[in-house]
Structure formats: structure tokens, C-alpha cells
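What follows is a single structure, and I will ask about it in a moment.
Removed: one protein chain of the complex. Kept in place: all other protein chains.
For clarity, chains are labelled A, B and C in written order, and residue numbers in each chain start from 1.
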Amino acid sequence: MKIAFFGIGLMGAPMAQNLLKAGHSLTVFDLNPALAEPLVANGAATAATPAEAAAGCAAVVSMLPHDGAVRGLYLGENGLLGKLPRGTLVIDCSTVSAECASEVSKAAHALGLGMIDAPVSGGVAGAAAGTLSFLCGGVADDLERARPLLEAMGKNVMHAGGPGAGAVAKICNNMLLAIHMIGTCEALQLGVDNGLDPKVLSEIMLKSSGRNWSLELYNPYPGVMETAPASREYSGGFQVALMHKDLGLAMQAAQKSQSTTPLGALAKQLYSLQVAQGKAKLDFSSILQLLQHAD
Amino acid sequence: MKIAFFGIGLMGAPMAQNLLKAGHSLTVFDLNPALAEPLVANGAATAATPAEAAAGCAAVVSMLPHDGAVRGLYLGENGLLGKLPRGTLVIDCSTVSAECASEVSKAAHALGLGMIDAPVSGGVAGAAAGTLSFLCGGVADDLERARPLLEAMGKNVMHAGGPGAGAVAKICNNMLLAIHMIGTCEALQLGVDNGLDPKVLSEIMLKSSGRNWSLELYNPYPGVMETAPASREYSGGFQVALMHKDLGLAMQAAQKSQSTTPLGALAKQLYSLQVAQGKAKLDFSSILQLLQHAD
Amino acid sequence: MKIAFFGIGLMGAPMAQNLLKAGHSLTVFDLNPALAEPLVANGAATAATPAEAAAGCAAVVSMLPHDGAVRGLYLGENGLLGKLPRGTLVIDCSTVSAECASEVSKAAHALGLGMIDAPVSGGVAGAAAGTLSFLCGGVADDLERARPLLEAMGKNVMHAGGPGAGAVAKICNNMLLAIHMIGTCEALQLGVDNGLDPKVLSEIMLKSSGRNWSLELYNPYPGVMETAPASREYSGGFQVALMHKDLGLAMQAAQKSQSTTPLGALAKQLYSLQVAQGKAKLDFSSILQLLQHAD
Partner (left out) sequence: MKIAFFGIGLMGAPMAQNLLKAGHSLTVFDLNPALAEPLVANGAATAATPAEAAAGCAAVVSMLPHDGAVRGLYLGENGLLGKLPRGTLVIDCSTVSAECASEVSKAAHALGLGMIDAPVSGGVAGAAAGTLSFLCGGVADDLERARPLLEAMGKNVMHAGGPGAGAVAKICNNMLLAIHMIGTCEALQLGVDNGLDPKVLSEIMLKSSGRNWSLELYNPYPGVMETAPASREYSGGFQVALMHKDLGLAMQAAQKSQSTTPLGALAKQLYSLQVAQGKAKLDFSSILQLLQHAD
């Protein structure tokens, strides 16, 4: 299929590579054209403008950093949506606010386009390995059309509900992730401060009711899990700044729906403190350091 | 083996039944003697005093509600420890403060007794099914002596560390449990308030990084999981009052070790609000109701 | 001076009355025309549309409930700003987001109008008594022109800074108010739960470092201060729903400026819980009830 791909940064680039690998014909576009080189080496085309990139494409995929970039690409007088032929399928994989996702979907539908919001879970490693999970919002027909493309880039395609539901599901999931990550740090540090070995305590909690994804796959205590960012000084992984951003989206959604999220709100403040400490670029499991005594 | 068992309430009674079933000879004692009847029907003896119950026993097992009860049984001038022959094995399964566990262990060792603190995870259902997990603190020799008895009552025997370590591990685990339970409630309610189906969102988060024990085995949203307390109006299960007590133990441990536990501290406050609402006896997953709009 | 006044609800009506009393000529407008009657009885005129109300006026004053209402009145193709002659002075007393205040100011200046944002402190009682405080943002010239009108409605005119600064100051102040109100409730209830008389404890803290506006003028404990809402079942006063809204504005401002506000964030969550309890219309000092045991 002929596809236009927008946003080829840390996440977008490997996703685009996987579409190429699956045999699709790709035109890529990024505000930083240098990023296109490795993709061009594998057969991708480039374009001078978004409209030129999308010309003749049956589908558009985007992976952009925030609401502003997504709105900037698709909406407005010169927005891309207005230039696509009826029936084109738009897949936005960016993590954006539910509001932004709904707004773009609505505009797309009004123009006779197909649209799903499909933010991902799985990080840079999952993008490279093609094992991402997609949390999708949209009508079933659009999702079925998108499925082959999504399956070329990941292994789980989940339908959260109507337009915007993918964005909501992503926001809820990441708020919960932040909470159990911080909770795991607090529990491990409390144990260590009271004489326990973090590895032993981790094993015990994994077999008990404290079990959670952070403890199982992403242990925040240095040395417990060789492959986790904690064991390489919190480099790589999912940055503090991104988790802080996602918690901002959660608070924005909660504000709009008048939902009460006390731990989510406090988690956001703690990541804000971690950013203020100059640690925005460390992996998000580095929140453990906030709790530890400085030496 | 001849065993004395102290505290035969909701948890202690089925644990004692499993010891009987495994062929041990049991003398039981409780401040409420009426609780002994079903055990006597299965062959247990009773006694008028703790000392009488322990006479001739190779091991003592206790399952009591709080620090005060444990200290009252074992310590002091008339405490049971002083009346046991050297070499007797003491197994305390109560959930108590790390301080209390260490204090009793120290006193036991000083008298030449064996002692492990072995609080449990698994609840009333696990106690009945004999599938409890034991989080044990103590020296390895004592643990090995205790193992056959523990395995008669549960399926996981985990060694957390030296004396008192079982109590610490239990406290850390339950603090983490409270945090991901509340976090799960916040995430599900935020999703529902933004139009998602709680069942669909639960399935998505189970396959994503939000996954945790509460979501997987104890879904707090009514109707999502038939077997969970949430689907029977939060009856049965693990009471709000008990979680509130355990969070109190966590805060006490953190205070002593000067550990920082922001989410744990807020979790305690939220369970305190739930107690203040008159909901101390509901299952702890009822914390969802605190977040929901009253109608 | 000939003035148009928009928004004559609980706050706007007495403010408009004070302008009349000071001898100004007033045309009032509200989406609910019935509200105009008591003002008409005192000499005010009414109008069928905002533009008609503003015709021939040297100044426009508005007191509206939220960002949407302010944007709706002033901005957009049919917005009032575009219909005012150059040099007209616009005074917006609504409590709105800093963003909204800046946006309207910018639009006004671009059209050659004078504009200040001037949210108030002092509540319905202060509006009636003409003792409001105005927290003003804007250039000094505009503020000097506005001063006589503001002084007809209040007693303190404070200059917070440039356009939008009044809104920011109001948001900061009210966040701090929420925090010390909840803190005062916590301290008083903790004292009472430990055997102190709330009146005695209040007197002691007023002479000590716990002193604050809530304790001094707005004691939240029933019976301590006869004139406070707490002593009339939390009726009247400043509603929970409004404080909750203001804390939402604070969180929105903090999100934008990447500021860390842990107590402010938790205060918002606590007012959200109070709203969820069905207590949105009680005075904001009723947050004490959230902390108290239900009987």
C-alpha cells in the first residue's frame, strides 16, 4: 500500500522501517529532513511538504510529539486533512489529549476520511522489534482497514472504543503505570531502609499481591534486574519528561470530566519535582532517586 | 507434631483446620472459647490458659489481630515465652509492626527458643484453601523447622531475611497493594468518565504497562470480574479497616527508618477518609466509591 | 460616567448597585434579564444586546462566571471588543484563567482599547458593602482610569503587573486560601480528636505561628465563630464548587508554567471529593466535614 508517514523521530523511524519491511511503499516527512536518510536507504521516498508526501497515498500515519504538532499537521486552513481525497485512511499514533484526538477525528469524518487514534505502548524497543501495542479509538470499519498496517508495526491491536478512545485508554494506562512505578520505588526503598535485600523483596512481592508490571519487567532498583534502565544508570527507556507530559494529559482529561485522581495528581507533582532536579532525560524509574538520601 | 495454636478467628480457624488435616495434634486457645468448637469437632483439644495449651508442645503458632495482642501473649512477666522449654519453635503469623516482630524474636532467642515471624498473604480464601503465602523472617534453621507446618497451611514459603524481616516484607507488599488498588480505581474511573467501558479498559491495561495484581485478580469496578468483591457490593474480601491498619504499620516503619513514601502516605489518608465515611467493613477495593459522584 | 455592566448575578448585582450609588449612569445586561429589575428600580437602563448596552459608554465592566462567558462576550467575529470605539476602557472582574485574561487584553489593545483584568477578593458580602479588593493586571494608565470606578465598588485596588497579572494573582491567592483552609480544618480536627476545645485551640493558634486568614476570619469549626458559615451549617459564603473551579485554574496555570504545586494539587483533589459527596453548594469551609467521621 502507498503510505505517507509523518514524524520519524525515536519512535517513528523504527515504525516506518517496519512498514517498509512489510513491503509497503513509503513517503516520509519530518521537519528535520536529515532524519529521513536511514529510511531512504531502505527505499523510502521523501517530500518537500506534507501535501506532497500524501499525494496518491491510501493511508497516512503520524507519530508526533504533542497536541500542537498534530493540530498543526492536520487542522487549520492549510491542514493536511483538507487536501486528502475522500476515503483516505488517517492513523495518528501520537500520544495526545483526548480532546485533540476527538477534534481531529471529527474533522476527518466530516471530510469523508477514515480516521483512528492509535497511540502505542511498548517504547523504542517495542517499536524496533515490531511488538508495539496499539490502543485504538475509532469506528470498527476504519480499524479493520488499519489493522494490517498496525500489525506490521506491532503485535497487539486493541479497540478501546469510538473516536478519541485510544487516546483516553493510553492516558489512563500511563497514569496507572506512573502510580505503580512510584509505589514500587516506595515499597522497595522502605524495605531496604528496614534491612531487606531489594532483590529478595522484589521476588516476594512478585509472588504476592504487590505484583505489577513495573516490578516484573522494569525493576527500578539498581542491580535487581540486569536489563532494566535502573541497572544502567537510568539511561534509555521512557524519559521522565515524557511521563510528566502524559500525567499532564491525564490531569487535563480529569479536569474536563471532573474526575478525582488523588494518586495520579500526586504522581504528576513527584515527576515535576524530578524534572526540577534536572533529571528530565533519565528513565522514569529514576523516580527512586527522589526518595533516596543524597550522599 | 504437637502444636499449640493461638487466635482462631477468621484467618486462624481455617489455618488450624489445615494443620489438623495434615495429621498434627492441636491444642487451640482463643479469648473467645466458643470459636474452638468447630476445631474440637475435628479433633483439637482446648485449654484454659495459654501456658496449659502450650504444655508439651514442640511448636507454637499464633494468628492475632495486632501488636498489643502479640505482646500480651508472649512478653511480660507472665508472658508465654518464659514458660516454654528451650528449643520450642514459635511461629507468629500475625501482621504486626516490624518493631514488635523484632522485639518478640529477640526475647525468644534470648530464652533459647526458635522463632520466626511469618505473616501471610492470601486472605480468608487462601487460608481455607491452604494456599497462603508466608513472608518469613528469622534464621534459616528455624525456618526449615517451621517449613512443614507452613506448607500444611500454604503453598509459598518465602524467606525475607532475619528476625522481623517477614513483618517488613508484609508491610511493604501491602503498601504497594493499596497504591496500585487506588491507582487502578482512579484509572478505571477516569476512563469511564471519558466514555470507556470499564471491562474493555481493564482488558487493554492488562495487556499494557498498567498491569497489576488488583487489575488482574481483584478488579474494583462492579461487573467487570464476577468473582471479585466489587461484584457483590464489596462484601467479603479484605476489609478497608485492615488495609488502613496495615498502612498505619507502613507509616510507622517509614517514620522509624526516615523513609519517604508520598503515595503510601496519601493512600493511608484516602483509606482514612473511607473509614470516616462509615465503610470500614467493606472490601478494600470499595475505595472506588470514594472517587465516584454520589447520586 | 456612562458605563455598561455585564453579568449581574450574586456578585455583579451589588457591584453595579455601588456604581449607581456613586452617581454613574449604568446600562446593565445579563442573559437572564429578570436579574436587572432591582437595578432598574435604582435607575439603571437595560439593553437587548451587549452592543446596544455598550453604545455611548466610556467604560465596560464585566463580572462573568468563567472563561467561556468572557471569551463569548468579548472575542470572535461578533465579539463586543470589535464594536467599541477606540479608547473605551474595558474592566473584566471575572475570575478566569491567566490565558483567557491575557488573550482578551491583547485583543483589546490591538483594537486601541484600554483594558485591565481585575478579579476581586471579598465575596458577596464585600461586594454588597463596597469593600472588595481588586487584583489588577494591565498598564498603569488604564489602571488609573479604572481606579475611580473600582474605588466605587471596593476599598483596595492593587496592581499585580501587566495584562493578565490580576488573574494570576487571584489564582495564586485562592490556591493559598484553599490550602490554609484545609490545613486549618486538619489542625482543628486533630486537636479535637485529641481532647482539645476547638475554640481554645483556635485562640492559641491565632497567637502562634499557625495564624492565617481562615482561622482569623472564617473559622471552619461550627460554633467557634458566630458569624462564619460554619456556624450556619455552611450556607452562604464561598461555594465548594467555586473553590474547586479556582483550583482548576491554578492547576491549569501550573501546567502551563511547569510549576510544582503539591499541596495545591492535593487541595484540588480534596475539593473534588467534596463535590463528589454532593456538597458543591456548601461553603468551602465545609471541607472540615470530609475529615470528620460520619455517624
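In this section, a residue touches a chain if its C-beta (ideal position, glycine included) is under 8 Å from a C-beta of that chain, and two chains touch if they have at least 3 such contacts.
This one's a predicted model, so the numbers in the text were calculated from it and none came from an experiment.
One of C:143, C:187 or C:275 touches the chain omitted from the figure, and that residue is C:187. In the complete assembly, the contact with the undisplayed chain comes from C:201, out of C:44, C:127 or C:201. Here the missing chain is touched by one residue of C:179, C:224 or C:242, and it is C:179.
The chain not shown here touches chain B at positions 248, 251-252, 255, 258-262, 265-266, 268-269, 272-273, 275-276.
Contact between chain A and the absent chain runs through residues 266, 273, 275-278, 290-294. Interface with the hidden chain, as seen from chain C, comprises residues 98, 121, 133, 135, 156, 158-162, 164-165, 168-169, 171-177, 179-180, 182-184, 186-191, 193-197, 200-201, 203-205, 207-215, 218, 250, 253-254, 256-264, 266-267, 270, 290-291, 293.
The rule is simple: only the chains that are shown with their structure count from here on.
In this assembly, B is the chain whose CA centroid lies farthest from the centroid of chain C.
If you average the Cα atoms of chain B and of chain C, the two centres end up 51 Å apart. Taking each chain's centre as the mean of its C-alpha atoms, chain A lies 38 Å from chain B. Among the residues of chain C, those touching two or more other chains are numbered 266, 273, 275-276.
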